[in-house]
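Omission of a single protein chain aside, the complex is shown with its protein chains in their original locations.
Up next, chain A:
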Amino acid sequence: MIAIVDYGVGNLFSLQSSFAAIGAEACVTGDAEKILAADRVVLPGVGAFGDAAALLKSTGLDETVREAARAGKPLLGICLGMQLLLEQSLEYGTHAGLGLVPGTVRPIRPMIPAEYKVPHIGWNALCFSEDKPVHPLFSRIRPGDCVYFVHSYYADSPDEAIIARAEYGPLLTAAVARDNVMGVQFHPEKSGAVGLSILRAFCEME
């Protein structure tokens, strides 16, 4: 069973449907016991970091997610859910994240040439580092496969935590990981067959 953490942010319909499409059983829940009983956990999110972090804290689910991570369950953050895994965000002020993956969430704008638009929205190809093995999350896809992004902030993380990038002027972080904790900036549930392959790989992780 996969627990999709429901802390009152965003629409989880597509995410739940995409797990159903690959034959994985997923429930949307805000119940700590259910989340800790699940084999794997997904932390979704859309909107502003500060609001989402506050909701996660006020529901007490921040501790639940940390506990799931400590227990070694595969944990996948998606979009803002990925950003919440990091140490902090500089979106409208400074906000603390869960600190499960090293890094800071920063605005894209100062990073990219003026003619590039923000948000970074659309299909972009994933690039993998040549000097390290491809992360198991991407075992079912190929370099150059496109996924769907919508974001205005990016994860500034140390190289060892970055498992995929996408070129938008410079290379922006597309996915991060530390041990059993993983995060993707893009939306696998909106990335067609490639996105479903990534979710399938997540479901196969021990």
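Note that in this section a contact is a pair of C-beta atoms (placed from the backbone, for glycine too) under 8 Å apart; a residue touches a chain by one contact, two chains touch by 3 or more; residues count from 1.
Operating definition for what follows: contacts and distances are computed from a predicted model.
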{"item": "Protein name, per the UniProt record, of whichever chain is missing from view (\"Multiple sugar transport system substrate-binding protein\", \"Imidazole glycerol phosphate synthase subunit HisF\", \"Carbon-monoxide dehydrogenase small subunit\" or \"Branched-chain amino acid ABC transporter permease\")", "value": "\"Imidazole glycerol phosphate synthase subunit HisF\""}
{"item": "Residue of A:S18, A:T64, A:S89 or A:S157 touching the missing chain in the full complex", "value": "A:S18"}
{"item": "Contacts of chain A with the absent chain, listed as residue ranges", "value": "11, 13-14, 17-18, 20-21, 46-47, 115, 117, 119-125, 146, 148-150, 167-168, 189-193, 195-196"}
